[in-house]
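Only one protein chain is missing from this complex, and each of the others stays in its spot.
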Amino acid sequence: MDLILISDYVGTFVFAISGTLTAAQKRLDIFGAMMIGFATAVGGGTLRDMMLGVMPVTWIRSIDYFLIVMLGVVVTAVFQRFVLRLKSLLFLLDAIGIGVFTLIGIEKSTLVGINPPIAILMGLSTAVVGGVIRDTLCNEVPLIFHKEIYATACIMGGIVYFVLAYLECPTYLIHGSTVICVIAVRVLAVHLGISLPIISLKDKNDSN
Amino acid sequence: MDLILISDYVGTFVFAISGTLTAAQKRLDIFGAMMIGFATAVGGGTLRDMMLGVMPVTWIRSIDYFLIVMLGVVVTAVFQRFVLRLKSLLFLLDAIGIGVFTLIGIEKSTLVGINPPIAILMGLSTAVVGGVIRDTLCNEVPLIFHKEIYATACIMGGIVYFVLAYLECPTYLIHGSTVICVIAVRVLAVHLGISLPIISLKDKNDSN
Partner (left out) sequence: MDLILISDYVGTFVFAISGTLTAAQKRLDIFGAMMIGFATAVGGGTLRDMMLGVMPVTWIRSIDYFLIVMLGVVVTAVFQRFVLRLKSLLFLLDAIGIGVFTLIGIEKSTLVGINPPIAILMGLSTAVVGGVIRDTLCNEVPLIFHKEIYATACIMGGIVYFVLAYLECPTYLIHGSTVICVIAVRVLAVHLGISLPIISLKDKNDSN
């Protein structure tokens, strides 16, 4: 449980960094960076809580998330060059983040009696909606819609969760396997350069 | 009632197709298409439910919407050429969809004691917000803000609803007339090429 909370904080921190870096690319001011860092870090959980009816939403009830996001934004703004050199570390922490976010989303959904496929979707949305909001606010088509295996990792983790739950495995095993599965799929996909097939109108083939 | 549920499903299916086709134009991957198909199909109802305080939101409580959206996305991805040839059918189904979505939005609002003009607005938002999210995620100014009579149809349907309700007509007549009014206005407007006046700063006239 403690480990989940710590990972949740780590994920929030890394997501805030990711939002700040995107804001920096767009040459936003420091407030813009804070807002986008914030939206990136808590956006997924906020939408999930609002859809589930868990309110006030998580980050509002505790000041921890706010402080962690501010820390992430300030650290990134001050040590930009240093942060940019840590790409591999950031990538790994991000993978841990989405793994834990997926797990938290699934757990919160099952608590209010949501069925497994929808719970996996809520886990996925916890993990990816922050990035979607970040890209939309920065006027880009969301990265995860066309570039990277991100969602597949979350969905596979979610399937692992419910398979192990169905087999009545102990909680720590379910939790650990879910997060590790998300991380493993994400890391492997990027290292092997795997991406999803593009869906596109086959205009050119029509001339055949 | 059954007819409403079936039309709701049809609307969801068609909205999922519309989202997938837009995603395909943007050359997104299959996951991006699923997310956008999903957001298009359930986005309007989700915002409505969150604003009304009806939670968990509708599509979370039943797995039907999820399955219908997935079906819509997969069918579109696999049979793209065939789907694109069905434009007239898709247009008609879409008109039925917004008609039913408008009706459902109004019904849900009156259930929690919302007054008529706002209930019509909730019906409208049920019908059009999905498309607004679709276009925003795909980095376009929402189509319905500048191109097509879409909202007017929903608003007119909503007015018919409350006029007939005021006249104490039987429920089936209110429901049927509302949906048919939306469909009729939408189909007529497109066939007659009617569109709303553009609002713009009259820069050129200033020189007079």
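Per-chain numbering from 1; labels A and B assigned in written order.
Note that a residue touches a chain if its C-beta (ideal position, glycine included) is under 8 Å from a C-beta of that chain, and two chains touch if they have at least 3 such contacts.
What you are looking at is a predicted structure, and each value in this text was computed from that prediction instead of being measured.
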> Among A:40, A:102, A:136 or A:178, which residue is in contact with the omitted chain in the full complex?
Replying inline: A:136
> Per the definition of touch given earlier, which of B:25, B:62, B:171 or B:195 contacts the omitted chain?
Replying inline: B:195
>> To test your reading of the contact rule: which positions on chain A touch the chain that is missing from view?
In response: 20-21, 23-33, 35-36, 46, 50, 55-57, 59-61, 63, 66, 77, 80-81, 84, 136-139
>> I need the residue numbers on chain B that touch the omitted chain, in ascending order.
In response: 50-53, 109, 112, 114-115, 117-118, 121-122, 128, 132, 136, 139-142, 144-147, 151-152, 195-202, 206
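To be clear about the criterion, only the chains that are shown with their structure count from here on.
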>> Counting only Cα atoms for the centres, state how far chain A is from chain B in Å.
In response: 29
